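Excluded from the complex is one protein chain; the other protein chains are retained at their positions.
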Amino acid sequence: MKLYEYEAKEIFLEHGIPVPEFRVVSTPEEALKAAEEIKGRVVVKAQVLVAGRGKAGGVKLADTPEEAYRYAKQMLGSEIKGEKVNKVMVTKAVDIARELYLSIIIDRSMGQPVILSSPEGGVDIEELARTRPERILKIPVDPLIGLREYSAREAARFLELGEQSKQAQDIVSRLYEVFLKYDCELAEINPLALSTDGKLYAVDAKIIVDDNALYRQQELSGDYLRDLSYYEAEAKKLNFSYVELDGNIGILCNGAGLTMATMDTVYVMGGKPANFLDIGGGARAELVEKALSLLLQHPKTEIIFINILGGITRCDEVARGIVEALKKNPVKKKLVVRLKGTNEEEGRKILEENGIYVFEFMDEAARKAVELGAKT
Amino acid sequence: MKLYEYEAKEIFLEHGIPVPEFRVVSTPEEALKAAEEIKGRVVVKAQVLVAGRGKAGGVKLADTPEEAYRYAKQMLGSEIKGEKVNKVMVTKAVDIARELYLSIIIDRSMGQPVILSSPEGGVDIEELARTRPERILKIPVDPLIGLREYSAREAARFLELGEQSKQAQDIVSRLYEVFLKYDCELAEINPLALSTDGKLYAVDAKIIVDDNALYRQQELSGDYLRDLSYYEAEAKKLNFSYVELDGNIGILCNGAGLTMATMDTVYVMGGKPANFLDIGGGARAELVEKALSLLLQHPKTEIIFINILGGITRCDEVARGIVEALKKNPVKKKLVVRLKGTNEEEGRKILEENGIYVFEFMDEAARKAVELGAKT
Amino acid sequence: MTILVNSNTRVLVQGITGREGAFHTKAMKEYGTKIVAGVTPGKGGSTVEGVPVYDSVGEAVRKHPEINASIIFVPARFAADAVYEAIDAGIELIVVITEGIPVHETMKFVKYAKMNGVTIIGPNCPGVISPAECKLGIMPGHVFSKGRVGIISRSGTLTYEIAYAMTRAGIGQSTSIGIGGDPIPGTSFIEALELFRDDVDTDAVVLIGEIGGDMEERAAKYVVETGYEKPVVAYVAGRTAPPGKRMGHAGAIISMGVGDAQSKINAFREANIEVAELPSQIPEILRKVLKNK
Partner (left out) sequence: MTILVNSNTRVLVQGITGREGAFHTKAMKEYGTKIVAGVTPGKGGSTVEGVPVYDSVGEAVRKHPEINASIIFVPARFAADAVYEAIDAGIELIVVITEGIPVHETMKFVKYAKMNGVTIIGPNCPGVISPAECKLGIMPGHVFSKGRVGIISRSGTLTYEIAYAMTRAGIGQSTSIGIGGDPIPGTSFIEALELFRDDVDTDAVVLIGEIGGDMEERAAKYVVETGYEKPVVAYVAGRTAPPGKRMGHAGAIISMGVGDAQSKINAFREANIEVAELPSQIPEILRKVLKNK
């Protein structure tokens, strides 16, 4: 789960990482008041989770409170890359002398946390990693030992600071605390700004929390459905893995790998998948019904391709769920069903009794779905 | 550093380990009041650091507040095994159904913490370890991983409890927290009592904190000289290692091993060492003077055997310190000096100019000291 | 010989009294796997499918010193503890079926296992099967058949799909390992490839990858750098997955510019590993590479 900038900054503040003074507001009037309180130039920042809000007009420098009011008014209620802006942050504008980069991630290939430190912040770190990797220092941290002081010192030294090096070391240690405490996949400060009066500030803040750890991050997980679309949120409530895509062929499978492979097969054959929907292992009829209902109701989905390989999942349960969903949803959408594995015969019988043809092989079923999808 | 029972129990309380209600008092009147407040039968316990206070009359069961008053009056100001009683604890008497044992120690041979659990508490655990080791379960804890839930569960299960097993598991986890937080060498509950109404209580509590970690245990280290005699405290202030013994031959050396070996040599030759005093490596004249002054002033010390093997320690500095100490302390005590190593010649010269003979070998010097010691 | 599991594998089931644990204990026994004991704290003394249940792994191992593998079905919150318990009891192979373990936990116990010379398969995996010898997992046994091709996969059902296609085509498997869909697997592609390299009963290996991380790229590099002697065939799922979205598995996500399918496919092709466009093509590619050998 991604945190909003303001949430990440609140956590930073709590853990002693310096952040420019800020307020989070939901009306232009509040923005005006906040700017007046903060004094001087402020930055108005749309609180959205999508990347690249800066280029999309979601970050504006305001010289006066009135200007802050205007920007807030523009942003609030608007959409940035499809995401509605409900809150903006009004924050003191820092006179920046240099922009630095600091983050802690879980490095999958090393299987452990890694500190990334660069004297060149404010830029796209992925881009920097491609073009000038020598400007990024990577320091692995043994998860059984935790962050060592010397590692924090090394990370800080690489930022090419003078007297602020000690403070930067302290920020690294505190960032690691945050990383551990909130089960982070990523805790990032980009840029970490050195102000013209020689102070360090986390000017932006990004935290991604491991979804698997939300059960022990109760204070955060209250509204973890917030960054999801309606259908995504509905699917999540039902414990499905669901991702929306651009095409018109809905995909419903069991198992993440098979679901992706089914999407890919449809694509290779010339079709466009409308979603990824993995009902997981061992789903009962009721759950299948709910999953299929979701796709039946989804406006963009025209064809639905159900591809089930029964292991723990029983084909008869799937068949019953399909029949049930079709009864409940009077919408007329074309279904392509492939069923294979446990209780296959029974499942096939149930579906055929309800006039649904059952494919044996994935390829021929995919071909059929693509053919139907092209016609609509 | 050993903690008093009441200090350990305060820590237990803070960490959610159940302890029978108690008060710590320094007058009989307060003891009376405490017993009245607690109600019912109470136990009056002398707060001393020496072991075996129970057999020495330092633990008494009082049926009435008046009785508590009497016992407190007896104990306060008295000495238990040479240690003065300044405080007593008045604590609710638990009706004990069973006594259990639980501790966490640092196991030197394994180089890691070990949980010790036994269904037979209230006894001398060393005795139990000798006679029926199968009644003690030892569970090692990897210091890089920390206590695992399953280990706490195993430790609890070995206590042969019924429904309280879950609570015992919780106590193990909390005891481990205490062990870590206070840099303990030992954190012990003996007995852990199961009351007749089915509750668990830490009826006694023992914590030994690693002296090397006192710098980061500020809240504890305020009066860490408290369990020392006057001379021990003086030595500690000067950063010497000093231990008082029963004999009449004072020992002053550099290095713990050499000091012990010097004591042993005196003993093998028929003498009795009065102390262990290790001035450490690289001591300057001033420090040597202070160390020797301490022994010169000590009433039980009759002969002083100085055995220095100069490495980092310079013999001339030692010699100067000796001469200085003799000037400052008009007490007439016989000195035997053996000097060897760095700047040996210079040291010898200084001493001989002041009428002090210098031995070359440890054995002959020890023999001389023993000879002199026997005469006094 | 096969790898990891065979007819000498003696299994402990951790979390045996749970719904999943009990169900798969039955299924594994039916397949012929030697399940000798189970563990559920507080349920010691009972039995599940005729298998004796103990309160702790230590107790189970003392009573059944022949145990050399464990399979873990305990819920995510308690799974890490179960893994430590198995490692500390000296079990050398641990299959972690459990899905949803926080990655901060996984990275610690994976490291601890390596320190102790223990092999972990998973977490969030279907397990490992050496057809006709031992099924230590939740896969449907009937889609596999005994043979001489190894499978290493990040996925469950997709593996069954491909194994089934192989079986129908008469190409059996030596061992099939589901390494799991989490970001940090206990056993990686490279480690599994190493095991198959040394297995005299494996002639070729099928790698089933997916988006997320760079394990496929590293495996490709490993194949090139070590001059891997056995033919390797690959499939990569997720060509149509958008960046930044988790595709079911916790580990299946393209993030910070790393982990898209094309990069993996390219890496395989550069390593002269043939990549199937469709899962159904694996058998014919296998037939071809095995013939050329």
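Read from first to last, the chains carry the letters A, B and C; within each, the first residue is number 1.
Following the convention adopted for this analysis, a contact is a pair of C-beta atoms (placed from the backbone, for glycine too) under 8 Å apart; a residue touches a chain by one contact, two chains touch by 3 or more.
None of the values given here were measured: they were computed from a predicted structure.
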Which displayed chains the unshown chain touches: A, B
Among B:Gln47, B:Gln164 or B:Thr265, the residue in touch with the chain that has been omitted: B:Thr265
Contact set of chain B toward the excluded chain (per top definition): 51, 105-106, 108-109, 111-113, 125-126, 129-130, 142-144, 180, 183, 185, 210-213, 215-216, 241, 243, 245, 253-261, 263-268, 273, 276, 278, 281, 309-312, 340-342, 361-363
Positions on chain A where the hidden chain makes contact: 142, 144-145, 148-150, 153-154, 157
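Please note the rule applied: only the chains that are shown with their structure count from here on.
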Shortest chain-hopping distance from chain B out to chain C: 1
Averaged-CA centre spacing for the pair chain B and chain A, given as whole angstrom: 57
Chain centre separation in whole Å, for chain C relative to chain A (CA means): 27
Junction residues of chain B - those touching two or more other chains: 144-145
Junction residues of chain C, two or more chains touched: 108, 112
